[in-house]
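Sending over a structure as structure tokens; questions will come in a sec.
One protein chain is absent from this view; the other protein chains keep their places.
Up next, subunit A:
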Amino acid sequence: MRKYLSILISFLIGSCVDPYNPPAVTAPNTFLVVDGFLNGAGASTIRLSRTQNLKEISKPPVETRATVLVEGENGSSQPFTEQENGTYTLADGGLQFGQKYRLRIRTAAGRDYQSDYVIIKQTPKIDSVSWRPQDQGLQFYVTTHDPSNQTKYYRWEYAETWEFYSAFFSRIEYLNKAFAYRSENVNHCWQSTKSTGIFVGSSTQLTQDVISNFPLVFISNSASNRLKVRYSLLVKQYALTDEAYEFWQNLKKNTESLGSLFDPQPFQALGNIHGVTDPEETVVGYLSGYSVEEKRIFVHAWELPNWRVPTMYESCTEDTLPLIATREKPSAFEMADAGFVPIDEVLSMSGRIIGYRMSTSYCVDCRASGTNIKPSFW
């Protein structure tokens, strides 16, 4: 609603939103960030990283060589194994639904941290993922319910995958300074992304534990080629406790929903992980325990209204380049060395190759945007 409010206001009086660069804040803020959850039915993953200054453009530093343990309230303890990139995993650890566990972390620097005890909640199944065309695109919804009225709080993440074709079908590739017939199809690809927003819902205000048509992702019919061929959405559902729900809700409020006339005062949402060595030390993140429920759906272009979905290759052009450079044009070899990609050969009247049609890598090779390996679920 806040978003719409700003739209309305902008219409009424010509308000505007400009980019803003904050004053240089160089605080020595390298707080530990704990991202992940304890899985009641499968492998658990925890990622440890650090906060960084706003102006930095590098990836946030990750915390390696830490010791991560999960401890049960009953005294059990299991270690996580370190993977690359600050990730620590615990293969199906036999964590029990309804039991309470906590996370202990000791960093390489020897500082200790631990979370509060969290209960492992069992996530109910997703009833359906549905979609409805609107003026500007497609809105996806998720519906679920818990007959035992135990869950109440939900969080969702999703992964999108869509099929697409590059602008030109390329039969030729440039390999080892020579043009050769292509063995792979680089015209037909699949692209995937993961959700970046926070989607949380609750049924506390309802008489039953039902989430009906919770709006999840909205796909514009004019800003991407997602709906051009075939689209698939995988929705993951997690059950939350009320504290966890509050954390994510607050995080959403403070990092996604600002910019209206009636903004709340932003603040730092505090998690349930604390310093042990220094209790005053700030730790970012909230540890939850749950199982994961998934549901995947597909949407074909022919199921949609008669939209003109862009290919995203509208600006692609091809050029014919001779084998030997002329006064007007460089040679196909020179262009290929510079990164251009051949499409097919150009033959003379006698059937001899006199040049190649070429275009940019983006326009020819769909792997510039995705992968040409068909996903297993496709």
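Odds and ends about this structure:
Basically, contacts are C-beta pairs under 8 Å (C-beta built on N, C-alpha and C of every residue); 3 or more make two chains touch, one makes a residue touch a chain; residues count from 1.
Assume contacts and distances are computed from a predicted model.
Its UniProt record calls the unshown chain "Outer membrane receptor protein involved in Fe transport", which is the correct pick from "Aspartyl/glutamyl-tRNA(Asn/Gln) amidotransferase subunit C", "Lactate utilization protein", "Outer membrane receptor protein involved in Fe transport" or "Ribonucleotide-diphosphate reductase subunit alpha".
Per the touch definition above, the residue from A:253, A:274, A:296 or A:329 contacting the chain not shown is A:253.
Screening A:192, A:268, A:320 or A:371 for touch with the missing chain picks out A:268. Of the listed positions A:20, A:181, A:302 or A:377, the one in contact with the omitted chain in the full complex is A:20.
Of the residues in subunit A, those that touch the hidden partner chain are 1, 4-9, 11-23, 25, 27, 29, 31, 33, 35, 49-54, 60, 135, 157, 194-198, 205-208, 210, 212-213, 246, 248-251, 253-259, 261-270, 284-285.
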